[in-house]
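Missing here is one protein chain; the remaining ones are kept as they sit in the complex.
Right after this comes chain A.
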């Protein structure tokens, strides 16, 4: 075919380890981790809220650290342990942070929720949050337009207490 558009780089084989399972994909190199999850693996639990790292809806855990999956290419995340909201419940039992979101009604529409949940788990792993203000600051990368912040903070407090007693 005659083609006067710039040549596009060929698709590449990308191996991702997601929620404990190896996934092999043929991806164009410009595919973000977020789009790889949502459009290629049908893991739509991870949400697209801006595609620019401004809202946090796409937060996932990579090797236990929370990142915006819209700001990284899928092929940059090979050989890492990626956890999405779909990988948190074990044998049908919710992760305590998931359960706490339900108990505290820490969401309304639910669209930012998977990102918030991953962010809470990442925040606990970081071990930096000591005060209420710390929690509020360190959760401010995840926008909740429904305004469930008061309840989200309760979830974080509970998660921090749990991690201390562990």
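Heads up, the rule we're going with is that contacts are C-beta pairs under 8 Å (C-beta built on N, C-alpha and C of every residue); 3 or more make two chains touch, one makes a residue touch a chain; residues count from 1.
Criterion: contacts and distances are computed from a predicted model.
Enquirer: Can you tell which of "C4-dicarboxylate ABC transporter permease", "OB-fold protein", "Cytochrome c oxidase accessory protein CcoG" or "Xanthine dehydrogenase family protein molybdopterin-binding subunit" UniProt lists for the chain that's not drawn?
Expert: For the chain not displayed, UniProt's protein name is "Xanthine dehydrogenase family protein molybdopterin-binding subunit".
Enquirer: Touching the absent chain in the whole complex: find that residue among A:57, A:75, A:124 or A:160.
Expert: Answering carefully, the residue with contact to the hidden chain is A:57.
Enquirer: Residues on chain A that touch the omitted chain in the whole complex?
Expert: Touch set of chain A with respect to the missing chain: 1-5, 8, 28, 30-31, 35, 38-39, 42-52, 54-55, 57, 84-86, 88-89, 94, 98-99, 101-103, 105, 107-114, 117, 133, 135-137, 139-153.
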